[in-house]
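What you see is the complex with one protein chain gone and the rest in place.
The letters A, B and C name the chains in turn, as written, and every chain counts its residues from 1.
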Amino acid sequence: MLFYLIKRLALGVVIVMLAVTLLFCMIHLVPGDPARILLGPRATPELIAGMSARMGLDQPLPIQILLFFGNLFRGDLGMDVITNRPVADMVFGQLPYTLWLIFTAIGFAMVIGIPLGCYSALHRNTLIDRVTGVLSVACITVPAFVVALYSLLIFAVTLNWFPAVGAGEQGNFWDQVRHIVLPALAIGLSWIGYLARLVRASMLEVMGENHIRTARAYGLPERVVVFRYALKLAVLPTVTVIGVGMGFLLSAALFTEIVFARPGIGKLIFDSITTRNYPVVMGSVLVSTVLFVISTTLSDLVNAWLDPRIRSSL
Amino acid sequence: MTDVLEVKNVRVRFRVKSNFQALVQGIEDPFIDAVRDASFAILEGETFTLVGESGSGKSTLALAVAGLLPAEEGSVRFGGAEVTTMDHAALQAYRKQISFMWQNPVGSLSPRLSVGSLITEPYKIHKLAERDLKAECARLLKMVGLPREFSTRYPHQLSGGQARRVGVARALALNPKLIIADEPTAGLDVSVQGEILNLLNRLQDELGVAMFIITHNLNIVRHISDHTAIMYLGRFVELGPTDDIFEQPRHPYTLALLSANPEPDPDAAISRIELKGEVPSLMDRPGGCEFHTRCPFVGDGCDTNPPPLFTVSGAHTLTCHYPRG
Amino acid sequence: MNDALLTIRDLSVHYHTDRGELKAMRHVNMDVPGGSIVGVVGESGCGKSTLISSIIRLLASNAIIPCGSITFEGRDLLGLSREEMRRLRGDRISIVFQDPMSTLNPVLSIGRQMVDIQYRSSASRAHKIKRATEMLASVGISDPGSRLKQFPHEFSGGMQQRISIAMALQAEPALLIADEPTTALDATLEVQIIHLLKKLQTDIGCSILFISHHLGVIAELCDYVVVMYAGEVVEEGTTREVFHNPAHPYTERLLRCDPASIATKTRSLPTIPGEIPDLVTLPQGCIFKNRCEHVMTQCEHLVPAWIESHSGHFVSCHLAAKPGND
Partner (left out) sequence: MIDILRRITREPLGMIGLVLVVLIVISALLAGVIAPYDPIELRIVDRLQGPSAAHLLGTDQLGRDLFSRVLYGGQVALKVALISIGAALGVGVLFGMIAGFGPRWLDNIIMLFFDTIRSFPTVMFALATVALVGPSLETVIAVIVVTTIPNYGRVVRTQTLSIRSNEFIKAERAMGASMVRILGVHVLPNVIGPLMILASMDIPTVIALEAGLSFLGMGVKPPTPSWGSILNDGYTLIRNTPWPIIAGSIPLVLITLGFTFLGESLRDLIDPKLRKNI
């Protein structure tokens, strides 16, 4: 178990390092000098050289990467070239907003999606199952930013039920809740459909397995068969999917943060890209990558905790 | 008669732990021996059968013989040539002279190919496609007793017995000198098992091909085999002419296997020999005689001394401290 | 066999398929007397699994039962409500399935599962655990107390089958259905399981409906035998009668082609040529006619009746119906 954990963490570190290296290579390989792009066409060569030095771009590529990792170990993600603030402060200042948004969205999707999927599986081919099925597909297929636009249009602009922009007043819990409803809905809607379908499919599969037949053959009440014997197995794939889904969640969060002008890591990335602020882009992408690695590792651990077969093969 | 195949002291090892895991968990040997010290020979045109239960290493030995798994030690000689040290080209030539029939009748046929393409697959692999493949296909189908129309069917449209026949036809395609058949009757009904065994017998009579059959069912062996070896935990425990083994089984394990398939007669005196417990793990082989943990006739020294080789008569040998009979 | 525990009369089961109605089981009659072991023999496609599923009423959703009755302890199982049927399962009727590896829930411990199925009892949890421990010990699992905490995958196939038997017999049912319980196991383990079943049956005094394709095992274990072919019961009687005087040509051929029954070496083993007929488009007349050596004119059109050729020995064959043929 400990061996597995160490292996997973080592792999995660390798993936993050590889990702950073790839990004550096990309910056280096694509035509155009980031410093020149940042400063605009009328910048003097001296200015550009100065900016290159500030961004660390005057060093050879391997040195740049090494320097970046060296700073990383000290918790330093570099400096924002425009405001001269540490990137780490900026990123970690924005991160809680995004995390709250993602957790609210996924929590809300789980609370609705999983029971819906179970219900559909157990009442297969009934009207409700079919309606849920079609609605789930519809939910999955509508992109998050379209949902965001419509909820903004309907609930914020037209009906004026919820605020349209921002994350709410610091320290005012209810205001923050009011501000998170629409963005979380925008992200979570497709996940409701996704989880409902996933749980339905895996529930149907589990209900067809031999051990469920055994449980029924021993006369266990259907309630016990479903909730104790089948459900635990049926949610296993959900854990993996949510773990891997961190990437999609972050992408969706980016759109909703922009649409609702909400602070967060997605908005930070977008804003720094429009201002060509590379250190901030770099830092935010790195943090997102780390988030992804953490969430997949966590989901594997939860799976191992839920499934003794995985646990003992570790 | 000359040997087609001669196997001497073959040992096959599998890695079960990575070196790192072994180091962390303090295991000295990250390998297990799936086959230990196996020696036998197959004469031209005769059938040799290997009997053993799951985990006995019988299939592993067959794969090593076919050059599909490396042997750690020992030699496999086919027509005088050493198989274990062959390079790629020599192995390809070797594979033209042997054919391997796999356990699962339907599962060993590529699901998206028609029976016709399946049977002529060996010609295409060995670039002998200039032959008239249609005629070859018809000839092979006739040999195994399937109508010509079968060449357009697909594996999932075949019954187990029919699929097995297709497998036999494919095995015969390149006129091999040796056919290795892993559980040729597995998954087939009793009434169909007879058909397949009869087919193999008939083909052997007609073509003079040598056969190496692997099975867990000692009772089918009597009718098809010239020599038989019984394997337990990767070792031969009894080896000899089939008739001798059936007339005078001497190893307790052989006796147990024979009695495990009782006659279908309610009045027959049932003298089933019940073995204790289960097959030990290969990672934790018992000391002394490796069978002593399950043997009903265990005696002094069985748990400490390796059993001696005991010769019953001629080629009939076994390893046991206290042979029965 | 009037004191029958389980009586099946004229039972048919069909499945709705894309190709049409698959008549998997037709007009089946059989009895399981109390305290006896009844073997059901047949090759693949004979309807053994349909028979079991219909007794415990866990048929696939596309199955229909056009006719017949299953009487168990005086009650018609087909007439029971789902809830009544559920109450019987695991209490009066229990079952051991073929593939031990997939029979037990992989994410719940053995102890949890064994305690769960005692949900009917009002005994304390400690008492239930004690009962489970006793059951495990009685099927020959050493150190049962601590093994209750383990999960199915931590046991070998033979051990898992022992656990399944322990669970099935925990409530001391009147009828145990054993669906090829040894097919997935090695021959030397099969012996152990057979002996175990026999011993437990004597201890508990239940009946066993033992399904197998293995004639030798049936001969050794069973008091009565039922022979099935292509969805029909073709012969039924005491094991001794059926094995010594097979009245149906299929039984007779099946007994002949078992390689175990042929003690002398032969290069040409007896077989039953031909294939099982398609159960969607059933042929007229006798179901076995296309593979029968003794096929006669009436076999072509007339379905043979279910007749008693000797006392307690039933068969459905035109040969047996001929006067003076027995």
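One rule holds for everything that comes next: a residue touches a chain if its C-beta (ideal position, glycine included) is under 8 Å from a C-beta of that chain, and two chains touch if they have at least 3 such contacts.
Since the model is a prediction, treat every value here as computed from it, not as a measurement.
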| item | value |
| --- | --- |
| Shown chains that the omitted chain touches within the full complex | A, B |
| Residue touching the undisplayed chain, where the options are B:P122, B:P249 or B:P264 | B:P122 |
| Option from B:V24, B:L91, B:M283 or B:L309 whose C-beta touches the chain left out | B:L91 |
| Identified contact with the non-displayed chain, of B:F100, B:F150 or B:Y253 | B:F100 |
| Absent chain, residues of chain B that touch it | 66, 68, 91-92, 95-96, 99-100, 102-104, 107-113, 121-122, 124-126 |
| Touching residues on chain A - with respect to the absent chain | 11, 14-16, 18-19, 22-23, 26-27, 30-32, 34, 134, 137-138, 140-143, 145-146, 149-150, 152-153, 157-158, 197-198, 201-202, 237, 240-241, 244, 246-248, 250-251, 254-255, 258-259, 266, 269-270, 273, 276, 281, 284-285, 288-289, 292-293 |
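Methods note: only the chains that are shown with their structure count from here on.
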| item | value |
| --- | --- |
| Chain pair, most C-beta pairs within the contact cut-off | B-C |
| Length of the line joining the C-alpha centres of chain A and chain B, rounded to whole Å | 54 |
| Residues of chain A engaged with two or more neighbouring chains | none |
| For chain B, residues that touch 2 or more chains besides their own | none |
| Footprint of chain C on chain A - complex, ascending | 209-211, 213-222, 224, 228-229, 232-233, 306-309, 312 |
| In the complex with chain C, residue positions of chain B that touch it | 53-54, 159-160, 189-195, 197-198, 201, 205, 216-220, 222-223, 243, 256-257, 259-268, 270, 272-275, 278-279, 294 |
| Partner chain A, residues of chain C touching it in the complex | 56, 58, 86-91, 94-95, 97, 99, 102-109, 116-117, 119-120, 151, 153-154, 164, 167-168 |
